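I'd like to ask some things about the structure below.
Only one protein chain is missing; all other protein chains are in place.
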Amino acid sequence: MTNSPSTTSPEAPGLARPHTRHFGSAAVWALSAAIIGYALVFGGYMATIVAFALIYAVFVSGLNVFMGLTAQVSFGQSAFAAIGGYTSAVLTTTYEWAPLPGMVAGLVFALVAAFLIGFPTLRLKGHYLAMATLAIGLITYEIAVEWESVTQGYLGISGIPPLGIGPFEAVSDRAILSVLSVIVVILAFAVTRIRRSRLGRAFSAVAGSEEAAGALGINVSRYKLVSFLIAAAIASLSGSLFVHVVGYVSPEVFGLHMVILAFTMVYIGGLGTVAGPLIGALIISILPEVFRGMKDYQDLAYGVTMILILIYAPKGIAGVAGALDARRSA
Amino acid sequence: MFQAKHQLIAGLVVALAFAGAAQAQETYKIGISAGLTGYAATVDRAWSDGVQTAVDVLNEKGGVMGRKLEVVIEDNRSNPQEAVTVYRKMVSSDQVNLFSSGCVSAGNAAAAPMVAKSEIPMILCSILPKDVEWAFTTLPPAGFEIEKRFEYLRDKTQIRKVGVLHDPTPYALLQKDVAQKVAAKYGIEVVSTEAYKQEDADLSVQLSKMQSAGAGAVMKIGLGGTTLTAAKNLKQLDSPMLLLTSLEDLAVFKPVAEVLGDKFFFVASPSQVFEAYPDGPLKTAIGQFLDPWKKKFGDRDPNWASRGWDSVMLAAKAIETGKSFEGQAVRENLEKITGFQGTTGVYDMSPTQHQGISSNPFVVAQIIDGQVRIAQ
């Protein structure tokens, strides 16, 4: 949404977006970097929490493409994380594949599944689509539980090798955090590019009004499907990352819990923003630890904080930062 | 925005404080990853209270080898990912020396490799994670509950055909497999095996299938409210089949007994039928646990708590045998424990056997007129 690459009109001066200064957004990135940096330096269980947060940031980035950029609702993205995660887990344990090809295979399966599911369901609107996707998440969960010969049911699959390419393996906290950080940054960059691209314009037109977008010649169902596929691919990646980082997978990992957490992250972080998924994932992951000392009041404190953030920053943290930037330069 | 920043700064400060505080190590810390909330809550709260009771009793006697014990408990919300986080917290921030963790199998399995890398022994309530030499379990072998029921049917009834009704949890699946394998040894035939889910509100389809397959008894494997559901369905079907369920909190069984009366049987651990249990070393061991337990919790079901108690006593035994608190030594001495009389039976560990209970301590019991009795 910044410089419009498709126009270089000399007669149209100052085509850049109103904000030229980005203090707020920079602060959000700096804060995220500080949290990751802290985990990198001090390690300990903060490293585990931040690692999970980064994996969630990946998952939420995908959700953000579908929900934020395209304004569709899916409660079923956990299904694609499960497909990615289980494909990686099964191929690297039972069939002893290397992690990377396993991940790619998961991605392919997730895309095929997303296409088969998305093609009919994306014609649905609003809460029909939400219900359909919710069902997909639940069905995938059931399959993970029932298809014991492959998934080992509730017992789960253990002994999944760590992330790695060739001789390099990410085993230490620092290596894991570094790999995940790089992936999150690449994804943020990719989302920025998508937003500015023709594809991103189509997404935001669909987000604005499906009818108006259609009347302008934008094939609404096709772009919804593309958005869904991108989200599914990213979800699948996050699922694979999870199983390699933890070394274990069971159906509960990709349950409704994951969907609720991801929704909280995307709204607290800022729906449709680039930095939102990362800062949302980090904050939602760290908050319970901040309140852990409060024992029985932990959930209460967490809930109150959520409500306060949503009251004072209804567009999420990155959303507020962006709005501050816009006001400052206006 | 500022709100969030302050929270974060507070968070970082708290995290730093955690890291600093754990330096001085005078107490021997026992960590519990327990599902205090979520599906495992009933079991894991009982287990944790059992661990705490054991620690209190040992500390009153001056601790283990003069060192006091301390319990660190974290709620894993019955979720494997949360379990990894809390295990990690207890390893690096609290620097616990040993884990006595609850029954969330997936959580224990997910965290096991990391715990093993930190060389901390774990004594669990759940089934053993795979290939982990640092984990031990107090769980009786899956066959025990099944065999006790078959034994009862063979010795005390004419029933030779049964149906197996199980949920999809790992322990239930193990038991189901055992049931199919060992039935013949007792002259019993499993004529029907049906699955259900923990949240099912009606089991009459499964039960009708079993009845029409000729089953004279239902062997139910799995915890929770479905036992009452099964009982009600049997009543509605006016079925002559007996219901024999697996080990469970007695509180769950009381309403079931009201529905089915003398057609309802369950596997009970010795601590649940303490009064009626024959005298012997097992009864003595249970008594040592039940006294402090009843003082604190009254009539609360002692079954899972007694295994939590055992886990602490096993650890104390291993420490005293090896005269060392060091992780590797404790692990090795846990493997050497043989003939240890616990509240759930006798533990015989070895380098290849980390599931220690070797003799079947269970009985088949009934609730008649509100009183728990060993079935006759």
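Labels A and B are assigned to the chains in the order they are written; within every chain, residues are numbered from 1.
Convention: a residue touches a chain if its C-beta (ideal position, glycine included) is under 8 Å from a C-beta of that chain, and two chains touch if they have at least 3 such contacts.
Here, contacts and distances are computed from a predicted model.
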I want to check something: the complex is missing a chain, and I'd like its UniProt protein name from "Quinoprotein relay system zinc metallohydrolase 2", "ABC transporter ATP-binding protein", "siroheme decarboxylase" or "Cytochrome c oxidase subunit 4". "ABC transporter ATP-binding protein"
Can you list the shown chains that the omitted chain is in contact with? A
Candidate in contact with the missing chain, chosen from A:I139, A:V182 or A:L216: A:L216
Per the whole complex, from A:L63, A:A89, A:I160 or A:A205 the residue touching the absent chain is A:A205
Subunit A residues touching the omitted chain (full complex): 1, 4, 6-9, 11-12, 14-18, 198, 201-202, 204-205, 208-209, 211-220
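Definition applied: only the chains that are shown with their structure count from here on.
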Averaging C-alpha coordinates per chain, one finds the centres of subunit A and subunit B separated by a number of Å equal to 37
Along subunit B, where are the residues that touch subunit A in the complex? 1, 3-5, 7-8, 10-12, 14-16, 18-19, 74, 78-81, 84-85, 88-89, 91-93, 105-106, 109-110, 112-114, 127, 129-131, 168-170, 173
Counting only contacts in the complex, subunit A reaches subunit B at residues 24, 31, 35, 38, 42-49, 52, 145-146, 148, 153-156, 158-159, 242, 246-248, 250, 252-253, 257, 283, 286-287, 289-290, 292-293, 305, 308-309, 312-313, 317, 320-321, 324
